[in-house]
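Note that one protein chain is taken out, while the other chains of the complex remain in position.
== chain A ==
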Amino acid sequence: MADDIFTYAPAPESRSVVRLRSSYGLFIDGAFADPAEGRSLKTVNPADEEVLAEVAVAGEADVDRAVAAARRAYETVWGPMPGAERAKYLFRIARILQERSRELAVLESLDNGKPIKETRDVDLPLVAAHFFYYAGWADKLGHAGLGADPRPLGVAAQVIPWNFPLLMLAWKIAPALATGNTVVLKPAETTPLSALVFAEICQEAELPPGVVNIVTGAGETGRALVAHGGVDKVAFTGSTEVGKEIARTVAGTRKRVTLELGGKGANIVYDDAALDQAVEGIVTGIFFNQGHVCCAGSRLLVQESVAEDVLERLKRRISTLRMGDPLDKNTDIGAINSAAQLDKIRELSGIGDDEGAQRWTAPCELPSRGYWFPPTVFTGVTQAHRIAREEIFGPVLSVLTFRTPAEAVEKANNTPFGLSAGVWTEKGSRMLWTANRLRAGVIWSNTFNKFDPTSPFGGYKESGYGREGGRHGLEGYIRG
């Protein structure tokens, strides 16, 4: 390309704002403590495979202590506390999050691999906003339309994924605390660090001990937490497979459950759409956060008459995306979060080749160390292809075409998932017609991947149940 005259100089964000400790304990009852069995895991920077810190692995005994601390705090402090007082703690936490947002953004980029542009401009502002939003609810629950005297459930067990570590923590902890519950939260094994800094923030805010407990570890720790007899509520964000396991575990108990699971979002582009805007939306839909987004628009459904045009513009646009150092402020696409996830993306895209879809990869250099996967587009995809049915959770777009609106809806809904969908058209009635028929919890029309604490988020069908965000987000934590 001739536009090499404009070259990018690296603009790295400084790491010095982050003070990493070499090892982290579990945060139980207001203090950091060593795990009973003394096991630990290492968390690495996926951009260069450097070990960032050692983190404790909580066993059953630790989970038990954390749940007991949460129960004590619920019964003696947090449950009885007036909502207005709870609110002030949450406002305090929100303010500290804002004050320390650059530090947390850098830390998140280090631990997760996502570009600083996203952690700085999307994750952290939303994290603080979420705490602000739910802080305001704490003393207004009687007005939420969930009964005249809504009561908390008790102790909430919360298990979150690695794609938006601190944001998912905010989605879980803010509504739980606002409604008077106490929590035991398990961050993902590959991204535990921002949750541990959040624990420090709880100390800084002088949140009563036991109200928030953070137990780090892998699947085994999560299972112990979900199955613990002392929890009243389970909230999980992650894969549909694990979501089903959790639904089985809690069957027959009185535990309440909300599950926010996988997706295979359809992004429908009609022939009358503003194509350049649509192309931006397609790129945001699948390449935001390296495609590690449960609501990603991973299936592009484009009307046949404009398919060629859209694909050409799309490839041109993708070719301008900058992939590399997550801490570089120019970076659009960061690292894949883990070696395991990279393997999964490679495996599924390999299946795309085997099944006869045509792969196109953006021309970009991959760094020599770390986990990387270039932006990839598969064309000639049919509904039977596994890359059109299974969640890849990476920067891989499957392109299908349609002729009529009815066909678009039919194909969009032909999935066990139902989390998100996109509609691109300049005609309002067509947009609403389509949105009405899509079986998905969030419909972005002429936009994509927008989030807000006031806006409920969650899926239909096997994308899970319950909503997070907004007034609806209170429902999962309240007994009416």
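The working rule: a contact is a pair of C-beta atoms (placed from the backbone, for glycine too) under 8 Å apart; a residue touches a chain by one contact, two chains touch by 3 or more; residues count from 1.
We take it that contacts and distances are computed from a predicted model.
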Which name from "Histidine ABC transporter permease HisQ", "Response regulator transcription factor", "YCII-related domain-containing protein" or "Aldehyde dehydrogenase family protein" does UniProt give the chain that's left off? "Aldehyde dehydrogenase family protein"
Chain not shown: contacting residue from A:222, A:243, A:352 or A:395: A:243
Of the candidates A:218, A:321, A:364 or A:435, the residue in contact with the absent chain is A:435
Can you name the residues of chain A that touch the chain not displayed here? 129, 145, 147, 240, 243-245, 247-248, 251-252, 254, 259, 261, 416, 431-432, 435, 438, 440-447, 450, 452, 454-458, 460-462, 464-465, 467, 470-472, 480
